[in-house]
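One protein chain is absent from this view; the other protein chains keep their places.
And then chain A:
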Amino acid sequence: MFKTFAKAIQSLSVALLMGLPMASSAQQLSENASIVVESPWARASLGMSRPGGAYLTVRNEGSDQISLIGLRAEISGMASIHETRTNSEGVSIMAPADNIVIPPGGMFALEPGGYHAMLMQLQSPLVEGETFPLTLLFSDGTELEITVPVLGIGARGPEG
């Protein structure tokens, strides 16, 4: 109990535990603090007809392996995780990735050119400077809602 509390202090996530909004670059934790999400961000969209893309890092601080198995977001009629690969011919291919295994103590990054949160059927545009809630679904039943800040279309990472 004390350890969890100390960790929460350390990661400046007390605000989240108390249900208050928090800064974007800080960590966001699951209830038992075993899953930590860092540096979420999304690119602004041009209107609503194009899919949006979002990125984040998940750390597994628990003692069991977990899998990130899906996403849910009110802002998207169809949210899922995609992987972009470049084949030996230099062709970029995008495909669904629905089971991302994260070992205890491990981390997994959704980042440009690798994995992304694919937000199809946008229900409203992703506007630079705004935020939206995104729920991460894990194999152990954990549903972790995080707040994703929207950066510019030309953003390259969580810092812009």
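In this section, a contact is a pair of C-beta atoms (placed from the backbone, for glycine too) under 8 Å apart; a residue touches a chain by one contact, two chains touch by 3 or more; residues count from 1.
Methods note: contacts and distances are computed from a predicted model.
K.L.:
If you look up the hidden chain in UniProt, what protein name do you find among "Protein SCO1/2", "NADP oxidoreductase", "ATP-binding cassette domain-containing protein" or "ABC transporter permease subunit"?
P.N.:
Options "Protein SCO1/2", "NADP oxidoreductase", "ATP-binding cassette domain-containing protein" or "ABC transporter permease subunit" considered; the missing chain's recorded name is "Protein SCO1/2".
K.L.:
Could you please point out the chain A residues that touch the chain left off the display?
P.N.:
Touching the missing chain: residues 43, 46, 49-53, 78, 82, 84, 86, 89-94, 112-113, 116, 118-121, 152-156.
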